[in-house]
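For chain A:
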Amino acid sequence: MISMSRLCPYAFALSQILVVAGAAPASAQDKEPITMGVLLPLTGFGAPVAEAGRIGIELAVKELNEAGGIDGRQINIVIADDQSDASIAVNEVKRLVHQAGIDVLIGSAVSQNNLAILPVLNEAKIPSISLSGAQTLTTEAGPYHFSLFVNAEFQSIAMVDYAKNVLNAQSAAVIADAGAQGKFAAEALKRDMEAAGIRHTGTQEYAYRATDLTPQLLSLKRGDPETLFVFPSTGEDAGTILKTLEDIGWEVNVTGNWSMSGLAGPILQIAGPDAFRNTIGLNYTAFTYCPDDTAATPYEGFVKRAQDFAGDRFSRVSQNLSAIFYESVMVYNAAVQGTGGDMSGPAIAQWIEANISSYSGMFDDLVASPTNHFLAGPRTLTAVHPDRQRPGGMFERIDCQ
Partner candidate 1 sequence: MAYELAIIFVRGLGLGAIYSLIALSFNVVYMSSGILNFAQGNILVLAGLLAALLSPPEVSVSLWLVLMLVVGCMLTLAVAAQGAMTLAPLRSSTEQHSWLVSTMAVSVIIGASILIVQGPFAVTAPYPFPGVRILGVRTPFAYLAVTALLVLCFVALQLFLRRTRTGVAISALAQDLELARATGLRVRLLQVVSFGISGAILGVTGFVAAPVISIAPDSGISYILSGFIAAVIGGMGNLYGALVGGPIVGVMAMSSAYLFGGEFQNLVLLTLLVAVLMVRPQGLFGRMSTRHV
Partner candidate 2 sequence: MLSVEALTAGYGRIPVVSDISMEVEAGRITAVLGANGAGKTTLVKALGGLIRPMAGRVLIAGRDITGADPSTATRAGVRLLLDGHRVFPDLSVHDNLKIAAITTGSRREFELLCDEYFEVFPILKQKRKDYARTLSGGQQQILALTQALLCQPKVLLCDEPSIGIAQALIPTILKELRNFASRGGAVVLVEQQIQMSLKVSDTALVMDRGSIRLSGLASDLMSDDRIRKIYMGN
């Protein structure tokens, strides 16, 4: 289906919402099923993420349905393709809301699409959980919208925390891309390091996919900082930064963000295996291990089940992303159980704001408040060695003994 739609995306656009899963036997269920909308960029630049998302969501729904559904109600999934395009996303969401009559939306994975679809969801008071880290997705913009993806604000706190408490750094410089997310991160890092008493020696930005960052890094080197905060959005950019550091012979401790570990594949391809020598990245604590660990983590359990569920398809996608989508469905499940079956946006939002800190699943230490709907807080994240990985996308933590 995906490959066909890639060949003729526009024909596909006219077509449809696909009813995919959830055809579970309409057995003895007396309660009405829940309709779960899933909005993913099945085509366009977000396509690799969409495939990961589908596997995670479908597995979660299958497990919940087999266990009797959410609050005794089976879940039907309705998948829509936003083609990585905001205007198409809006049309598809209107269709999901008004024609398919969804109770909840999982998606989208594209930040600008989320911003575009929120008015439709707000009006219908439908809760949504997306995979977006954009700071513009405030609680005013989306009172019933939540995200399990790392945002710049919490990454900044975690990065400065590491520089201060592990590296004991007295001074630091910042390099980030010129996108909205990068600019926000640069500001947040400056603010947080000031609060932590770390001297700011310089900030530089670069355009996405710039091929030569020599001038930026040479200029930051002049300030002689003890650590360099690196906040890239793509693996290619992260790789170029690390490679250039090697080229100019600057051996500085690099404190990276989630991209630095989450996108380690393309980074390695560009910068080579030595590049991570002085580098740490952030990742969800759930996706980490220590060499001495023996007990299997919940994430390892997920990877095994997803492998059985999707086979080869699963080994080709980002398994971390797949797990985050899986967990999004589980958080929704917890919320509906918590409200006693009230699935309206306000009820779900209120429950999550009040109770998410006691949630325990694959992720722990989730945070939420009336002013923050990014659930992955600073304590959900931890510093990792991006180059020390176990199968399934598990990273070795820095704080192992």
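With respect to how the candidates were assembled, all candidates are chains of the complex that A comes from, given by their letters.
We take it that a contact is a pair of C-beta atoms (placed from the backbone, for glycine too) under 8 Å apart; a residue touches a chain by one contact, two chains touch by 3 or more; residues count from 1.
Since this is a predicted model, take the numbers as computed values, not measurements.
Trainee: For chain A in this complex, identify the touching candidate from 1 or 2.
Mentor: Per the touch definition, chain A is in contact with 1.
Trainee: Note which residues of chain A are touching candidate 1 in the complex, please.
Mentor: Of all residues in chain A, those touching candidate 1 are 6-7, 44-48, 178, 203-207, 209-216, 218-219, 222, 234-236, 246-249, 266, 269-270.
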